[in-house]
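Missing here is one protein chain; the remaining ones are kept as they sit in the complex.
Letters A and B mark the chains in the order given here, with residues in each chain numbered from 1 onward.
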Amino acid sequence: MRALVSAVYLFLYAPIALVVLFSFNAGRNASEFTGFSAAWYAKAFSNTFLIQALQNSLIIAFTSATLAAVFGTMAALAIERMGPRMRVVFDGLFAAAIVVPGVVIGIATLVALAAVFSVLNPAVASLWPGDSPPQFGLGYASIIAAHGLFSMAVVTMIVRARIASLGRDIVEASGDLYATPWGTFRQVVLPQIMPSILAGFLLAFTFSFDDFIVAFFVAGSKSTLPIYVFASIRRGVTPEVNAVATTVLVASLFLIFAARLLMREKSRTGQGDT
Amino acid sequence: MSKFIKPITAAELTAEFMRLKRGSVTRRHFLGVTGLGMAAAVVGGRAGSFVREAHAEDLGTQMSFATWPNYHDPASFEAFTAKTGVAVEVNVFGSNEEMLAKLQAGGTGWDLFVPTNYTISTYAKLDLIDQLDLARLPNYDPTTETARFTNEGIIDGNTYAVPKNWGTTGIASNTSKMKTPVTTWKEFFELAQTEGTGRTMVHDYQLTTIGNALVALGHSFNSVDAAELAKAEELLIKVKPHLFAINSDYQPGMRATDAWLTMCWTNDGAQLNRDMPEIAFTLGKDGGEIWSDFYAIPKSGANKAAGYALLDFLMTPDNAVKEHIANGTPTTDSRVLALLPQEVTSNKIVYPDEASLSPLEFGAAVTLTDPGRAEVMARFKSA
Partner (left out) sequence: MAAAGNRRRSLVTAALAAPAALWLGVFLVLPFIAMLVFAFGRRAPEGGYTPAFTFEQFLNLPARSAAFLNTLMLAPAGALLCLLVAYPVAYYLAVRASPRHRLVLVSLIVVPFWTSLLVRTYAWMYILGSRGLPNLLEMIGISDVRILNTPAAVLIGIVYGYLPLMIMPIYVSLEKLDRRLLDASADLGARPMSTFFGVTLPLSMPGVMTGTALVTILLLGEYLIPQLLGGGKVFFIGNALVDLFLQSRNWPFGSAIAVTLVLVVVVVLTVAMRIAWRFAGTRRVDLV
């Protein structure tokens, strides 16, 4: 049993070890190790396109996850207050947002936006008083929207699961003590559902940061990190890509570790207060 | 003054150039000795001030450029940014169909892109690209271009695209593994099923994969005849179980010797042969493709002024030379040819004999939009 489990961990980590190893390759391709060097890290961080793609990915992942966390939580709260008929509609739509394959979401969004832009842009141009009317096109907004769709559904699902296990009596007690609904929400409900919102945010961020297929269709002129990597796989990856992947891995491990420490610290001071 | 602008012979230029490449002299020294620096300073300075005067207010700070992977010297874009303050976002694509698909869907935001010869008439017909304003390209000189490679950029006397470079689609074979030499596409498809079984690659690109299968069967590279296409489909499906991959990214496979035989573009052939001399590049004696890539400006471009500025920058001979050395393709511009080191111009992969080019065909516009060819390719891949 132990041996089998160890083998699975080896299976999970061997490719990652390889990615990290090749990031220190002296040679110029990521499939032949010729010597140890950290030069590709310097190259990667002076490669404007790679850095731009990384920046785009971070901006898109952060924005879509934030919007998804806020709107998804609002929706979760709203669904609790809805009548059964509306609830079924929202349940169905959120379920669809999760199970419809990414490739279909990407294509459908592209097709629909292309249709909308082909009507919208000439219309705006004909009404615009100045010389250069604004052109609507694919870019940050379309990627954020398409990623946010899945993310919002995930946040809503997680937050609703948490709300379901939430004690109603404490909310009623807060009302009985003349707290305003907003006050009750802020001081009683929000702290309790916060971990699930954060979990949803993290999942959404991870999904958006790693997504290729949806962005591939709706990215327009913006290149995300996965799009950049996919493009470089087409003609052979240089260890630059490995260097960035390793940096992202180390940064996220660091963040997880920092969050852990912070939470532990917080819970300790929290205990001190009471 | 005259001390600096001494005439320099081609041999001296090459020697100086090789020295520059080896790093034993600085770029400044090289430019000083060859007089290029002066020329560049004069031309660049004048063009630069002209551009700045004319467009300073609308060049913006950002532009978007769509091209092919490993097709440029990244330093070119850095130099452009340093000169104009415009940052260039580079997007890379794998096929002309993909570029057309993105442009048709709209909203790409590209200000400049690199389509291949046979696609330009379709782009113009679909009103997806602008007619070029040559006054904004002072460094482009139609008289130094080779008409054979420029004519498809000109439609009804109007220039819609200007050439970047030309090239061919041939056969790359690892001669240490493949004992039988390959000289025709007929032999390519036969060897794929025998000596090269499990080791052969074809492009994930309808034009070349179907085209070369058609050539192997004795038909035109550009055929859209239903019966001939059916024969080509039959051949491709028969060969499919013997293929290592259907993929236009054959460099990694060839370098790792997972693949021994592949359809191959000039620039990849030159790069593979440079690093692994046992990989030979041959043109099909029975036919195949000759092509040229162009620069064009999409109608939907958001910052066309910067698109023109970058295009003009890349057309400047001393910038173009660096580009050609970086990607290993033959130039269409005699000004650039004159500046290229002999090491490059004598390379038979990059500049093959005229005779070996004569069986080759330029891709035809109809292949891009013909639904029959697209379906044959799709059925071949999903079979």
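Just so we're on the same page, a contact is a pair of C-beta atoms (placed from the backbone, for glycine too) under 8 Å apart; a residue touches a chain by one contact, two chains touch by 3 or more.
Just so we're clear, the structure is a prediction, and the values are computed from it rather than from any experiment.
Asks: Among A:39, A:58 or A:74, which residue is in touch with the absent chain?
Replies: A:74
Asks: Which of these, B:75, B:134, B:226 or B:256, touches the one chain of the complex that we don't see?
Replies: In the complete complex, the chain left out is touched by residue B:256.
Asks: Hey, which of B:214, B:315 or B:377 is the one touching the hidden chain?
Replies: With B:214, B:315 or B:377 as choices, the missing chain is touched by B:377.
Asks: Could you please point out the chain B residues that touch the chain left off the display?
Replies: 95, 97-98, 100-102, 104, 122, 125-126, 198, 204, 206, 240, 243-247, 252-253, 256-258, 369, 371, 374-375, 377-379, 381-383
Asks: Over the whole complex, note the residues of chain A touching the chain we left out.
Replies: Against the left-out chain, chain A lists 1-2, 4-5, 8-9, 11-16, 18-19, 22, 30-32, 70-72, 74-75, 77-79, 81-82, 90, 93-94, 96-97, 99-105, 107-112, 115, 145-146, 148-149, 152, 156, 206, 210, 212-213, 216-217, 225-226, 229-230, 233, 237, 241-242, 245-246, 248-249, 252-253, 256.
In this text, only the chains that are shown with their structure count from here on.
Asks: Taking the complex as given, what residues does chain A use to touch chain B?
Replies: Going by the criterion above, the answer is residues 29, 31-32, 47-49, 52, 110-111, 113-114, 117-118, 135-139, 142, 220-223, 231-236.
Asks: Can you check the complex and tell me which residues of chain B touch chain A?
Replies: Residue positions touching the partner: 64, 69-70, 74, 77-78, 81, 87, 89-94, 105-110, 248-249, 251-252, 255-256, 300, 302.
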